[in-house]
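Right after this comes subunit A.
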Amino acid sequence: MIESALIILSQAVAALLVSPFIVGLIRKVKARLQCRRGAGVLQPYYDLLKLFRKDVVVSTNTSWIFTATPYILFASTLTASLLVPIFLSKVPINFAGDVIAVVYLLALGTFFLILAGLDAGSAFGGMGSSREAIVASLTEPAMILSIFAVGLTAGSTNLSTIVHKTALLQDIVTDPPPHLMAFVALFIVTLAETGRVPVDNPATHLELTMIHEAMVLEYSGRYLALVEWASALKLLLFLTLLSNIFAPWGIATEAEPSWMALGVLVWLAKVSGLAVVIGVIESMFAKLRLFRVTDLLGVAFILSLLAVVFFYILRV
Partner candidate 1 sequence: MGAIHPDIASQMVDLCAALLLLTCFAIIAQRRLSACVDLFALQSAFLAVTAALVAFLTGIHHIYIAALLTVIIKVIVIPRILKKVIERLNVTRELVLNVNIPPSLLICGALVILAFYITQPIISLGFLLTKDSLAIALAIVLIGFFTMIARKKAVTQVVGFLVMENGLFLGATAAAYGMPLIVELGVFFDVLVAGLIIGIFTHRLQDTFDSVDTSKLTELKE
Partner candidate 2 sequence: MGLALIVLIAAPLVAGLSSLGVRTRRSMEGLQCAHAVVLLAAMSVVVMNVAEGSVITVGILLRADALSAFMDLMLAFVGATGLLYALGYMGEEVIRGHVLHRRYKRFFCLFNLYLFAMLLAANVDNIAMMWIAIEGSTLSAALLIGFEKTKAALEAGWKYIILSFVGIALALFGTVLVYYASEHVLGVSMEALRWEELYRVASDLNPTALKLAFVFVLIGYGTKAGVAPMHTWLPDAHGEAPTPVSAMLSGLMLNLALYAVLRFKSIVDRTVGVDFTGPILLVLGLLSITIAAIFLLVQRDYKRLFAYSSIEHVGIALVGFGVGGPIGIFGGLFHMLNHALAKSTAFYAAGMVLLRRGHKAIERVTGLVRQMPLVGGSMMLATLALAGMPPFGLFVSEVLIATEAYGQRPWVAYVFLCLLAVAFATLLYQVSRMAMGEPVEEDIPVTDRTRRFTTSALVANLAAMGYAGTHMPGFLRDLFIPMTRFFGVIVEIP
Partner candidate 3 sequence: MGAVGGVVVGAMGLAAESPYVFSLPSTLPLLRYAIRLDPLSAFFVLVISLVGVAVSVFALGYVREFYGRHSIGALGALYNAFLLSMTLVVLADDGFFFLVVWEIMSLVSYFLVVTEHEKAEVRYAGFFYLIMTHVGTAFVIVAYLVFYQQAGSFSFEAFRNPSEPLPQGLRSVVFVASLIGFGTKAGIVPLHVWLPYAHPAAPSHVSALMSGVMIKTAIYGMVRVYFDFLGGEFPWWWGFVILTVGAVSALLGVMYALMEHDLKSLLAYHSVENIGIILMGIGAGMIFQSYGLTQLAALGLLAGLYHTINHAMFKGLLFLGAGSLLYATHTRNMEEYGGLIRKMPWTAFFFLVGAVSIAALPPSNGFVSEWLTFQSLFLSFQIPDLLVKMMLPIGAAMLALTGVLALACFAKAFGISFLAMPRSAHARNAREVPPAMRVGMAGLAIICVLLGVAPMVVVPAIDRVTAPLIGVSIADKVLAEGGLALMPMGVGSASISTSVLGILLTLLVPVAWLMAVVIGGKLRKRFYRTWGCGITLKPRMEYTATGFAQPIKQVFSTIYRPTVKLETDLLEESRYFAKRMHFETHIEPVFQKYLYDPVVRSLNAVADRLRVVQTGSLQLYLSYIFVTLLILLLWVR
């Protein structure tokens, strides 16, 4: 009991601590690819600290929704991250929710974020909200299907089960093609969900091109800090999903301290690797027009669908 509580706690802490680092890493990579030295990978931590200290400016138009949203967003994202196996394949509270629950928890955050965007009454917030809505609605089906594709191999949508079985390669049925397709699909989904290029540009300062940034335009101080942190956490969450679902090797399958330590290291390596990849992609591609995004996500959807179909085809 105590042990599982500890594990949960450590998992939360790890996630919280690592997430800003990932953001910093991506920025660093991009800077390097643009032949800049760029800020240190720890810069996000300083930013967060600073933002927490600053006092906040709240629009007179806003309601309690606006002030509550950061906390709700943070809480929901953190809850989601507790359901995902990070360095231990069997999360103690895995019964509390499967991957669908994770998706919907993140959706909860998005929902309130959209509301908050509308709350201030500025056109930018509304614009960001509506674009976030469309992007989210386009990513969702692809996401569910790709998860199904993977879940089918383990015969369950319980993340821990999937990861555990895949890690031990025991009583699972798997073939490379569906996995690969699902992986690509989920990767695109990740880019879209976490607001990266080519769907959205987190570094932009031109309001009209913003999606996520436009939504949080009115936030400042600790609210902004919480929102930023939450989105960093979300990014980490997706990277973890990608790495642990498709390549869970090295993750601790037993709750042994040594194994878990190893698991943490391996996990860090994996997510950093993915972060680098994202950085590279971001500097290679330009941001797409909003209505071109559909094509990209369409590709993702088709891929995931093919993944499911292939899974069955190869079974018969």
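Candidate entries met the following condition: all candidates are chains of the complex that A comes from, given by their letters.
By our rule, a contact is a pair of C-beta atoms (placed from the backbone, for glycine too) under 8 Å apart; a residue touches a chain by one contact, two chains touch by 3 or more; residues count from 1.
Values in this document were obtained by computation on a predicted structure and should not be read as measured data.
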| item | value |
| --- | --- |
| Chain touching subunit A (counting every copy) in this complex, out of 1, 2 or 3 | 3 |
| Interfacial residue positions of subunit A with respect to candidate 3 in the complex | 49, 52-65, 70-72, 74-76, 78-79, 82, 93-101, 104-105, 107-108, 110-111, 114-115, 117-123, 125-127, 129-131, 133-134, 136-138, 140-145, 148, 151-152, 155-158, 161, 217-218, 221-222, 225-226, 290-291, 294, 301, 305, 308-309, 312, 316 |
